[in-house]
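This is the structure I want to talk about, given as structure tokens.
For this view, one protein chain was removed and the others were kept in their places.
Chains here go by letter, A, B and C, matching the order in which they are written, and residues are numbered from 1 within each.
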Amino acid sequence: MTWDIALILGIDGLANGAIYLLAGLGLVLIFSVTRVVFVPFGDIAAFAALSLAAFEAGRVPPTIGLVVFLAAAALLTELGSLVRKGEGRRIPRALLLWGGLPLIPCAIAWAAARAGAPAPVQMIASVLLVVPMAPLLARVVFQPIADASVLVLLIVSLALSFLLSGLGLLFFGPEGTRTSPLAVGSLSLGDGVEVGGQVILMVGTAVVLSGLFFLVFERTAMGKSLRATAINRVGARLVGIRPARTALLAYGYASLLAGFIGILIAPVTTMYYDSGFLIGLKAFVAAIIGGLVSYPATALGALAVGVFESFASFWSGALKDAIVFSLLIPVLMARSYMARHHEEEIEEIDQ
Amino acid sequence: MALFLEMSAAPRALRWLLFAGASCLSIAAWGADLKVGVISSLSGPVSALGIPYEKGIRAAHARFPEVAGHRVELVVLDDASDPATAARNARKLVNEDKVDVLVGTSGVPGAMAIAAVAQELKTPLISPTPVSLPGPDHDWTVVASQPFELMVSAVVRRMKAEGVGTVAFIGFSDALGDLAYECLVRSAGELGIAVVADERYARGDMSVAGQVLKIIGKRPDAVFAGNSGTPGALPYLELANRRYAGRIYGTHGLINADFVRVGGRSIEGLEVPSGPVLVAGQLPAGDPIREASMAFRASYEKLYGAPPTDAFSAYTYDAYLVLADAAARVRGDAQPGTPAYRQALKDAIVSTRELAGTHGIYNFGPDSRYGSDERAVVMVRMEGGQWKLAAQPAPPR
Amino acid sequence: MKPLASRSLMAALAVAFLVVPLFAGTFTVSLLNEIGIGALVALGLVLLTGVGGATSFGQAAFVGIAAYASAWLTTAHGMSPWLGLPFALLLTGLSALAIGMLTLRLGGHFLALSTIAWGLSISMLFGNLDALGRHTGLSGIPPLAIGGWSLMEPRAMYYLVWTVVGLGFLFSRNLLDSRPGRAIRGLRGGATLLASVGADAYRLRLSLFVTAALLAGLAGWLYAHMNRFVSPSPFSVHASIEYLLMAVAGGLGSLAGALVGSGLVLALKNVLQDVLPWLTQRSGQLDSIVFSALFIALLHFARGGLMAFVRRWRRRHGAGRPAPAHAAPARPLPNRAMPARGTPILSVQGAVKRFGGLVAVNDVSFDLGAGEILGLIGPNGAGKSTMFNLLTGTIPMTSGRVRFLDRDVSGMRQLEIARLGLGRTFQHVKLRPHMSLLDNVALGVHARTRPSILRAGLRLDREEERRILHEARRQLDRIGLGDRAHEMAGSLPLGTQRILEIARALASDPFLLVLDEPAAGLRRQEKLALGNLLRRLREEGMTILIVEHDMDFVMNLVDRLVVMNFGSKLVEGAPAAVRADERVQAAYLGGTA
Partner (left out) sequence: MSATTGTPMLEVGDLRVAYGRVEAVRGVSIALQPGQIVSVIGPNGAGKTTLLSAVMGLLPSQGALRFEGEDLRGLDVEARVERGLCLVPETRELFGELPVLDNLRLGAYSRRLRPQALRDRLDSVYARFPRLAERRTQRADTLSGGERQMLAVGRALMSAPRLLMLDEPSLGLAPLIVREILSIVRALREDGVSILLVEQNARAALESSDFGYVLETGEIALSGDSAALSEDARVRATYLGGGADDDA
């Protein structure tokens, strides 16, 4: 392997790593606040990408229907629980929050598709369109079992991911799509080594977004309440932070990240209804390297996985993932050893 | 002890299962005369082939709702791209739905799994997938598509004609990839073309930069891709990305509209083998294949409101033609739904002669399970987003 | 429920098992075969994940190893499938052992991810080995045959599959109801709990891992010779996830869950295939959607899976636990001879423990002679519990020595010290809430007996088992809980739980008993009873070190007191003297410093 090949592979890896980074942040955010390993994250990203493709093809993205459906389900769940708790007075607010709010991006997307809006608008619409998804799914699927064991939550999460990719197949069909790149042209690094504009854009956006992400966490009260809940649930409740509310917040942020991932990745690779699962899995790897708590470690893990993968595909395309995951085990051992604090008891299974 | 006690819940569970099983039974065959069991991958990795397969046979059924005086009923099952499920479905179709003939499925492993069941249950199978059947014990299966070998050798002959000396292979890391590679090595060997690389990637992969860099490093005259559908576009895109100037070839698995859409400019000049159906319009008038193909397109458009954009749906259409032709020649008075009829139907199928389909002229015999011959292959070339019948060797790109 | 009822249920089960193939179509039969195979794998998961608490996303890989092993042996070398079985199991077992030794020390999430890692790698390997037919797989695998009778026909296969399933369940049930089984059920309690009774959590988890893999291996062997065709895809991570879905859907809390789950998942998928086409053309694509939705709904109503319903039903219909099988007479286990009164048992010399900057225990020394009760007291946060963990070997000492029975045990692992004869209780009670009192105490006997997983599974351990239970009952009677032997430990009040821990410690036949606040949360009468118990133990020559807050309780019990404050020893001496001491008053009662 010559240095220029290594360089190309490295850059390619960084581009993928950037995607895993954003996804990893989302996963850690959700897990630390809710103990849910949110497998469907990748599927949401895929939906954003496929929606953008639909826009470009001049079709109304079927995602709208999905969001409306989810909103209806969430609204029913919410009303149900309100009625059971006998809190009728909060019903109007629920109608607005669960019934009204999610429809706004749908309306925007619909208008954009009809008016054949320019590319930037289409992208914004695609991102906005998926933002309500995670919170709505959370309300319907996870909030009712918020106190279940991590295992049960994980299994439900997996099933949910299967469900979403099933819907993806139904709505978008089996064939893949690829959108026109946001950034054309490329930057030459001397003999034969070129970096595509899109790649630069991806890495750049990832850096900026994660920067903003940390800023939100460090500076805003909202971010603080998120961190507080993640660090100490009981403590948070004692100062009046409602975990259920912060959880929705976390899902919202994550959804936003997923949306960005979708439009970043759509032009550089072919997206399928089930592309999400692998993105999610790789991001999950990164998140675990971060112990599902540390954002910086997750970021490093994500980039490492991306670069690993890129080089592995050079050594043996067929065994690529096998190589990546085998290299993972020593890393896990090291991490596990470092994270080995006092004596861990395993939580009892749900009876 | 608690866990011990819960064992006693087993009977309850079992009874529930029996009920479930019984409910499967209850949904058994009724009414229809000649039953066709269709297994296809409507979900999972090979659904890109499986879904058109289903559309194709429905189109055929819409065109010939009756054959040889029997009303035909289609029973379609999804195998989720899993061979075990495919085998289970085959068993179910024969045992519960009492189908007289099986058609399916889209994946090679799946098709092989079904073939085994067809053999065991003595039910004719018409496979739209080129399945390489080992051993003689598969005389209940015929293949209604060009053997992969035939297609690839056509490509290799084309390479030779266009002066290719070294070729690099890149394909799926799955059964299709394996099959394509074996065929390439065999045909290339015969014509003295050197295969200099064997690179693989998974259908879902986001990037093949590594594999393509390695290929370019070998500086081959041409690259041959053993893959299918839109995931098949990835190598060509990356090759274009890396400014690869050599010739590019592929398999008939690539022929559908989405591939062209995704491939865009990067697949300009790509040459792949195909059944004549794809370029039927460019065939001389009076060619039987042209007639069959036009009929297929018409009935497809009639059913779905749009002309077919792929060559896959035509395979199951042909499978149905083979069935219809054979059913008309069934001797004796055996009635559908009986083993005797299945036997007779099989005998009729394996004695098919010069049947014109959309993908070629079919001739089956007890010892020849692949019906097609050279007449079933044409080379097509991507020019300006259109597949053109490639007559003369093309100038280098 | 009554034994009669359960026996008749078993009979019904047997009959049903025999007659099913007679009235079911061959498709239903082969579906049942697949359910049986799924149940075997899920059974392994119930043991590994449900009982042992280690989630695995890789079971399908073990199924694959076995399936390919037998397939390869029978196709490439034309050997008999019956030879394929031992070969397949050997290969599966060895790879499980290797993988387990590599990964089972990982904690929590790391372990789960590692299973994805090797699960994915192994299934990829299948697709890339020429000997295994690469992605196309191996076909033409010979069917099993008994004598001349080929098991090609599903009905014939049915009897084999379900016999194997039955044996698998029997083995697992026997296993859980035995010495190693109790320890395995203790795994969720954490390594410290097991170490305190001299059991090695890591080795337990490893053997459990291998057992689960072997069950998957059996399934793989059956799969290969039933489908007579193997290819990589059925052994991918997705398949592993589906097995996990089965186990969870059925209920990780019970063995039967594996069977129920496998049946539920496969039957449901099949029923959907029949029903959906009536609703829509595109049914094929709806299958997975509807299935996932129903699955999620199930977990919403019963997190414990389908078996949770069964459990609730049984609770509502008052069918409780069985009348305790009456303790068969058994030879009591041998007891160690207590050392002569006064001989030094424990001696701590200059023990120091630092956590970062904080000095939790600062140069503490004291001795303990046989047949003596020493009280270790001091205000909250004085470092008593840390001292406690140092001399039990739970955490390593920064510096200093601990001698136990004239052996230097400083630096020894906790479980080694425990085996030497040091029994302990915990400040935050460590009992297994879902195990009976009897089983909890029997856990204490672990280090005194041998039966292995294999012997337990094959029911060759009954003699020892009787002796274990006999000993456990003895200890329960000793603390006056004999009549509640079959209640769940979790249903006891906190105070009583503490006493139960003492019984568990006693069951390990220790020289030295180390108790952490045994009187906390006890009623007055219970305290008196506890005091008498400890005094009686002392008369029998037992040596006791006790950490306690309740001055009243301590003062009337111990021979000597060691008072700690801010990590150092403040005073040592007879109760009366200590009580009189000014410094103690100050430190303890928060008076003037």
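Just so it is clear, a residue touches a chain if its C-beta (ideal position, glycine included) is under 8 Å from a C-beta of that chain, and two chains touch if they have at least 3 such contacts.
What you see is a predicted model; the values in this text were computed from it and never measured.
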For this session: Going by the touch rule at the top, give the shown chains the omitted chain contacts.
Result: A, C
Seminar exercise, completed: Considering the complete complex, of C:522, C:545, C:558 or C:571, the missing chain is touched by C:522
Seminar exercise, completed: Contact with the hidden chain, among A:235, A:296 or A:330, goes to A:235
Problem set entry | Among C:342, C:396 or C:490, residue touching the chain not depicted | C:490
For this session: Mind listing the chain A residues that contact the chain we can't see here?
Result: 221, 224-225, 227-228, 231-232, 234-242
For this session: Name, in rising order, the residues on chain C that touch the hidden chain in the full complex.
Result: 379-382, 490-495, 517, 520-524, 549-552, 555-556, 566, 579, 586-593
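Please note the rule applied: only the chains that are shown with their structure count from here on.
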For this session: Identify the chain pair with more contacting C-beta pairs: A-B or B-C.
Result: B-C
For this session: Compute the distance, rounded to whole Å, between the mean C-alpha positions of chain A and chain B.
Result: 36
For this session: Starting from the mean Cα coordinates of chain B and chain C, work out the distance between those two points in Å.
Result: 50
For this session: Note the residues in chain B that touch 2 or more other chains, in rising order.
Result: 43, 173
Problem set entry | Shared-contact residues (touching 2 or more other chains) in chain C | 124, 127-128, 253, 282, 285, 287-288, 311, 434
For this session: Enumerate the contact residues on chain A facing chain C in the complex.
Result: 141, 144-145, 148-149, 151-152, 154-156, 158-160, 162-163, 165-167, 169-170, 281, 284-285, 288, 291-292, 318-319, 321-322, 325-326, 328-329, 332-333, 335-336, 339-340, 343-351
Exercise. In their shared complex, at which residues does chain B touch chain A?
Worked result: 43, 47-48, 50-51, 170, 173, 199-202, 204-211, 213-214, 217, 229-231, 233-234, 237, 241, 256, 258-259, 261-262, 264
Seminar exercise, completed: Touching chain C in the complex, chain B uses residues 1-18, 20-25, 27, 40, 42-43, 54, 76-78, 80-84, 87-89, 91-92, 95-96, 108-109, 112-113, 116, 120, 132, 134-135, 173-175, 177-179
